[in-house]
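For this view, one protein chain was removed and the others were kept in their places.
Our next item is chain A:
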Amino acid sequence: MKALELGKQPLTTVLEQHPMVADFVTALGFSAPDEHISLSQWLAELPDEALFDAGMERGQILDHLQRLVAEVQLMADRHAERIDSVTLIGGRDKSGRAENLELTFRAGEIVCIVGPTGSGKSRLLGDIECLAQGDTPTGRRVLINGTEPDDDRRYAPDRKLVAQLSQNMNFVVDLSVRELIAMHAHCRLVSAPEQMADTVIACANALTGEKFSADVSVTQLSGGQTRALMIADAALLSASPVVLIDEIENAGVDRRQALELLTRGEKIVLISTHDPLLALRGSRRLVIRNGGIAEVIETSERERQNLRHIERIDATLMDIRERLRGGQRIEEDIAWPN
């Protein structure tokens, strides 16, 4: 649709059919009349002073509304897009040594990244996030579904390939849990945002020992509740098919359930962690040294057995934690699993 054609449409129809346009008109400080006039006519009749205050000229507004309609349409179209795999083609480490590898991560897979601080984990996550095409210091390349991503894919911020969850992230906005998550659902063009919010909140509550209400302000959530909500939201609402997690603190989040939730949502999960419960749960782990992927370790059967053992020990610890929360004494001989 051309700008002219949009301009010819009745104002009331435009506002009804395009809620985002209605939002924008309201944000400019205009209240649209109920009369039967076209959008262009309405713009032509607006007093110059009102336009001056709003900070846009008539032509700019029409052009803007046109682009807005196209953009929302684009977002809706892209919704159906599916990402089954992300392929990383190796570059070089800090000394210029070639990585010589090609790794393909598939939807539903968990990959762990291990290595000391400063070894280059963030650089790796950064390369995936910006869909590097040999244009970052590492020279790595990233393919989507086996092919090179187009520029549109690379630079649309709200359809970033990668959602990030890190420990220094916090909720800062002054909204209740329900308001914020419903707003996110609205942005994702979900048809019933409120309902979706309730699902996400219920999911988050299943992940954390300390339950929270939908009406509490997001800034008041504890560390564990915050992380649980972020994970549930990333799994159910985030547009990004890849989730990068920089450690999940063990305080108050059921890490196993959290990962299951994410992989069930067909996400590719990359976790930078040294927590045995997480690191051994992945199908493989990438060992980072000197800015490069030095080794790829497939999780062995023996490691999986050890994981089950570690999980039982963790369950015992979690149980003690729950009892402490409940105000109980821990005086019995603790039965550690073998």
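Methods note: contacts are C-beta pairs under 8 Å (C-beta built on N, C-alpha and C of every residue); 3 or more make two chains touch, one makes a residue touch a chain; residues count from 1.
Quick note on the criterion: contacts and distances are computed from a predicted model.
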Chain not present in the shown complex, as UniProt names it (candidates "Hydrogenase maturation factor HypB", "Xanthine dehydrogenase FAD-binding subunit", "Carbohydrate ABC transporter permease" or "1-acyl-sn-glycerol-3-phosphate acyltransferase"): "Hydrogenase maturation factor HypB"
Which of A:A32, A:L68 or A:V190 contacts the chain that the document leaves out: A:L68
Residue, one of A:I37, A:A107, A:L143 or A:M183, that touches the chain absent here: A:M183
Missing-chain contacts mapped onto chain A: 20, 23-24, 27, 52, 54-57, 60, 64, 67-68, 70-72, 75, 122, 126, 129-130, 135-136, 154-158, 160, 163-166, 168-175, 180-181, 183-184, 187-188, 218, 226, 230, 233-234, 237-239
